[in-house]
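The complex appears here minus one protein chain, its other protein chains still in place.
Entry: subunit A
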Amino acid sequence: MPADTLTAGRTPATHAPGSGSLQRFARRRSTIAFLMTLPLLAVIVGLVAYPAGYGIYLSTLNRTMVRNIGFGNYEILFDTDTFWSVAWQSCIFAITAVLLKALIGFWLAHMLHHIPAKGQRKWRGMLLVPWVIPPALSTLGWWWMFDPTYSSINYVLSIFAVPAVPWLGEPIWARIAVIMVNVWYGAPFFMIMYLAAIKSVPEQLYEAAAIDGANGWQRLRYVTLPMMANIISITVLFSLIVTFANYDIVRVLTNGGPRDLTHVFASYAFQVGILSGNIPRGAAVSLFMLPILAVCAFFVLRGVTRRNKEQM
């Protein structure tokens, strides 16, 4: 308290006379602001921007990191079949998983919005659980459910007379399994985002549409979807980035197998760079994520700024 009154008494006195001290005040303000953002700058520059640049430099070195071989690592990667299968798998994995997550998330958000408000909280709380458990740990549970000899999923399928599925043994099923786990983990996030967006659509628009004789589908198509378009694209692009760069699910579930066919960029970069010790080539692999991430990031940023302007 005494400190308060002290500064309260002093501060007006320092910048009372004239414009000179006012200028000083402004200067002081920007100095303070700069000091306050300094730790943030240190994190962004030191731990994100510098490593990103350093990664690009690393990818031009040879295996022992003593000689610069330009694009040598990229050329070698382009010549290996494994790399191309990794690139395909990454794209198929990310696109399929994000589409499914968006559809399921939208459907569930829509359904949640329809039930009485009292029950919504409870259901929402229950359906968000997959998102809350650290994915590396819940994937362990899925791994055990996919176990070749004692798969609990196959047990459930056998009730419906479906033959046992070799989940992680065969490439195609392993790929499906990885996508399934990712969809299971990510769909609740879409649901929450879309639910928030649906709730922000003004009720009057629906009333107006109903007066004009719109049926349920038309209300969805011409009122809900246009109002949500921005948040849908932001969420999809954001999730595309995260899914494209996913590592934990592949690492725990298949570790890239069978025959390296479920590797995505991240897990392959880990395999090449850290486990096999070829750091430059690993850096080159992970940098292949950069173009698609940059494109997505550009559109996310555009969507978010547009949204901010609308809200202001």
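We adopt the following convention: contacts are C-beta pairs under 8 Å (C-beta built on N, C-alpha and C of every residue); 3 or more make two chains touch, one makes a residue touch a chain; residues count from 1.
We take it that contacts and distances are computed from a predicted model.
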| item | value |
| --- | --- |
| Protein name, per the UniProt record, of whichever chain is missing from view ("Carbohydrate ABC transporter permease", "Ethanolamine ammonia-lyase small subunit", "Ring-hydroxylating oxygenase subunit alpha" or "Phosphoribosylformylglycinamidine synthase subunit PurS") | "Carbohydrate ABC transporter permease" |
| Given A:S138, A:N182, A:T224 or A:T262, the one touching the chain that is not displayed | A:S138 |
| Residue of A:L77, A:A97, A:I179 or A:I234 touching the missing chain in the full complex | A:I234 |
| Hidden partner chain, touching residue among A:R221, A:R259 or A:R307 | A:R307 |
| Touching residues on subunit A - with respect to the absent chain | 4, 7-12, 29-30, 32-34, 36-37, 39-41, 43-44, 47-52, 54-55, 58, 104, 107-108, 111-112, 114-115, 121, 123-130, 132-138, 140-142, 144-145, 147, 149-152, 155-156, 184, 187-189, 192-193, 196-197, 200, 216, 231, 234-235, 238, 241-242, 244-248, 251-252, 265-266, 269-270, 273-274, 279, 282-283, 286-287, 289-290, 293, 296-297, 300-301, 303-304, 307-308 |
